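Note that one protein chain is taken out, while the other chains of the complex remain in position.
We just call them A and B in the order they show up, numbering each chain from 1.
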Amino acid sequence: MNIAGNIVEFTGRTAALRPRPAPSLPPLLSLRCLTIADAGGQTLVDDVGFDVPRGGTIGIVGESGSGKSLTCRAILNLLPPGLRVASGSIRYGDHDLTRLDRRGWQALRGVDLAAVFQDPASYLNPSIPVGKQLAEALRAVSGLNSRAAHQRALALLRRVGLADAEGVFNLYPFELSGGMAQRVLIAIAISANPQLLIADEATTALDVTVQAEVLALLDELRREQGLTLILVSHDLAVVAQVCDHVIVMQGGRIVEAGTTAQVLRSPAHAYTRSLVDNHARYSIDAVGQSLPPAPDPAAAPAPRPLLEITNLRAAYGNRAVLDGIDLTVQRGEILGLIGETGCGKTTVLRAILGVVAPETGTIHFNGQDISALRGRELRRFRQSSQIQHAFQDPLRSLDPDLTVAGSIGEGLDIRGGIGAAERAERVATALAAVGLDPALSVRLPRDLSGGQRQRVIIARALAMDPAILLLDEPVSALDAVNRIHVLELMRRMADERGVAQVFISHDLGSIAGITDRVAVLHEGRIVESGPTADIIANPAHPYTRRLVQSVLRLEDGAVSRPSPAEQNPPVPPQRAAIPGEN
Amino acid sequence: MSTVAVQPSSAVAPPAPVRRPRKASRWQVLRSLALIVVPVFVAATLITFLLGQASGLDPAAGVAGDAASPEMVARIRHDFGLDRPVAIQYLAWMAGLARGDFGVSWFNGVPVAHLIAQRLPISLSVAGAALVIGVVLGSVLGIAAAVRRGSWLDRGVTAFASLASALPPFVVAIVLILVFSLWLNLLPAAGYIPFSEDPAGWLRIIAIPAAALSVDIVADLSRQLRTGLVTALSENYVTGAVVRGLSPRRILFVHVLRNGAGPALSVLALRVPMLIGGAVVTETIFTMPGIGKMAADSALRGDVPVVQGTLVVSILIVLACNLVINLLLGLLQPATRRKD
Partner (left out) sequence: MFKRLIASRSARPALAILAVVALLVALGPLLTPQDPLAQNPYALLEGPSARHWLGTDAFGRDVLSRLLAGSPVSILASLLSVAIGLVLGVVPGLLSVFLSRTFEWISLRLVDALMTLPFLVFAVAMTAMLGNGLGQAMFAVGILITPVFYRVGRAAALAVVNAEYVEAARLMGASTAFIIRRHVLAKVLPAVAVTTAAMTGACLSIVASLTFLGIGVVPPEPTWGGLLATDLTTLYERPYGPFAPGLLIVATVWAMNALADALRDLTAPPQEHWA
């Protein structure tokens, strides 16, 4: 094994950047030459090493498959079945974690080491109220009696920002929102006053405002309790927000490491540079730069809109979801629809598609009221395929038994009336339009990557030559590179083919990058709408302001925050997360 | 609140809206179960009743013999109420069931309820013992296999389950008789001794039939429990519990078993009708005068009321068992109960 590999390469560079710290405390956690392999001997994490100083905050950034989560799981001895630490060491204090027995782990996990993960509700037993689980964890490590554990659990719930602790105590995990569930998990994690907290994609898939709150909570707890934090994310901005040091991983290796400021300002590795660049291009700060000049509304009288929604109300049962929506979409225009989970974004799309019946209101498409269509007429209108959609989960939106060509051509089969040759040609054209090799048409969905699947979904819609395309979180499951490709594809469809689009995303950066106009949805109403640049630069409604402020920027975080030294006196301020110096 | 060490922070998020749990009351649970159980009971008894109608049998042959004159047949049919419309007969029969009146045997005029009451303890002894053996052995094997998955124990349990599910109870019974009665001369192979007369004798006499009937349950339960537990063991909340520092024993018995036992319990509910039905085979082999054998003999004789009565009682037992298992599932996994 090449021990000189990652470590030496980075030691040299980072050593030059930082002044030598005065007192050299031993690191809390120290990884050396860590290699993780599967049962077949394939290396998944290769020669990873870094130090985490006591009280430090380390961010690990990388895409899925980069090995960042496996590294964390190795630290916790939670590798998936079949994977093992092939070589290297993980030192925590006096322990070598790769050699710890069961008894040793029992004394460490939940006491010294704690962790929170993505999809927090799934980490709680679905059949037991969350408060009881918190109390159980307390009793397991501290030997409190049940009354004391109950009281302390309530206090912990309040501490993590759940004001109605008694109410939350008795809820089951599936009754919690994502943000609440993550707060509960954080409460459990800090219940034994651990030394080290690992947060693995802990804010992923949360609404932006909730994400900002959870990150703030983590940062606050860290300072208050002297926690050492390892924050893992695919999002550079999340890491930049909280961490002093960043490690960038790709393909199981560390490709770059350094202080947050240094990595952001002068990324050395090409992958890191692309991360920083992409963020700059598709972020709310980039608004207006990548857009064609907005048509001057005064120049031409506004043409009749392609899609016009008037006073739309919809409800599930007796719970109102949409409360009087007015929206218009012009030909060739991309309208962004933003708002948090449960605000009714998706319901708007489903109402346009005729899946949700509106209580009141009309939806006019090309002058025809399509909300009144039923039965045969509705099916005929659908077969005209002027409105197409692409939903969130590209895997579940494709029949696993149909080839790519079968899925893309399905709409043509339903409409009927074309021969096999023309069908094949249109499938190939659609594939080419989304930048996929037509040779993929014989593949099954499971043989495609996530990005390819998402493009197949869009190709399926494009093959039908739609006038308008409804997209629900089309890029949220994609990594940075694929996200950019799909966003650029969407912009091209609007510019070159005049396909109007309604684009739902929780990611304000994506919205800002490609939409012409945005509408902000909050509690079933549109609280604000207008040209994207205006809304983002000058949000008028308080909710929009909160939304825009919650967006994480790369320039925030470590760079603009007060230096860690002021917050955490016992920690040597400039101590790097880079091994090799001791 | 004096023991509290940490103070609530004001800097964190606005209070999140909390939905109070809608605790479904016991009564509501029972009502929703009744909405399913009652129609099922009605449908099952209707099938039973119609079977008697479809058989075209009547008591005349049994009471008057083959040489009965048409007038005599008509009179007998009238006495038994068989000349009324089918719907009226069904309602009358159901009304009788509600009073505990199962009619009388067409052959000896003895009330069916009396016949069943005499024989039910025998069948219940065997079925109950089989259930106990099946649940205990099946749970132990299933849990052990799931915990030590991949080990020789796991493979052994899987192989046993695969073989056992291919063994019809009567084949098992014959093998057990050969081994324990013929060769080892340990256990009796026929007859019945009531528990009240000789508990030890009762246990010895039901041992082989109960073991024979339990093989299926052991196989099915251990397999389902293993699958359910292995699935549950790979869930995130188990990872969560490990990270929280809970002991492996606590994780298994408090967290995993609770969520992983669902499929196994459902299978158990499906097994109960098989168990009661299986009585007919074991009671024939071991010449035990239980309700299974009585039903078979009566069916072959054409004694419709006895067959129907036996079936109704069996259905009631099955429904009662299902009810208990459903309540148990609801208690173990409140999430499934309250999901819309």
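What we mean here is this: contacts are C-beta pairs under 8 Å (C-beta built on N, C-alpha and C of every residue); 3 or more make two chains touch, one makes a residue touch a chain.
Note that this is a predicted model, so its numbers are computed, not measured.
J.: Which chains here would be touched by the one that got left out?
T.: Among the chains that are shown, those touched by the missing chain are A, B.
J.: Which is it among A:D38, A:E410 or A:E488 that touches the chain not included here?
T.: A:E410
J.: Which listed residue (B:A34, B:V171, B:L186 or B:L331) would be found touching the missing chain in the intact complex?
T.: B:V171
J.: For chain B, enumerate the residues touching the unshown chain of the complex.
T.: Those residues of chain B that touch the unshown chain are 36, 39-41, 43-44, 46-48, 51-52, 54-55, 57, 162-163, 165-171, 174-175, 177-178, 182, 270, 273-274, 276-281, 284-285, 292, 295-296, 299-300, 302, 304, 307, 310-311, 314-315, 318-319, 322.
J.: On chain A, where is the contact patch with the chain that was removed from view?
T.: Against the missing chain, chain A presents residues 64, 118, 353-355, 379-383, 385, 389, 391, 393, 395-402, 407, 410-411, 413-415, 446, 450, 460, 464.
As a working rule, only the chains that are shown with their structure count from here on.
J.: From the C-alpha centre of chain A to that of chain B, how far is it in Å?
T.: Each chain reduced to its C-alpha mean, chain A and chain B end up 49 Å apart.
J.: Can you list the chain A residues touching chain B in their complex?
T.: 76, 78, 102, 106, 109-111, 113-115, 117, 119, 122-129, 136-137, 140-141, 148, 151-152, 155-156, 158-164, 167-168, 170-175, 177, 179-180, 183, 185, 188-189, 192, 210, 213, 216-217, 220
J.: Flag every residue of chain B that touches chain A in the complex, lowest number first.
T.: Residue list for chain B touching chain A: 1, 3-9, 11-13, 15-16, 18-21, 235-237, 239-248, 250, 254-255, 258-259, 332-335, 338-339.
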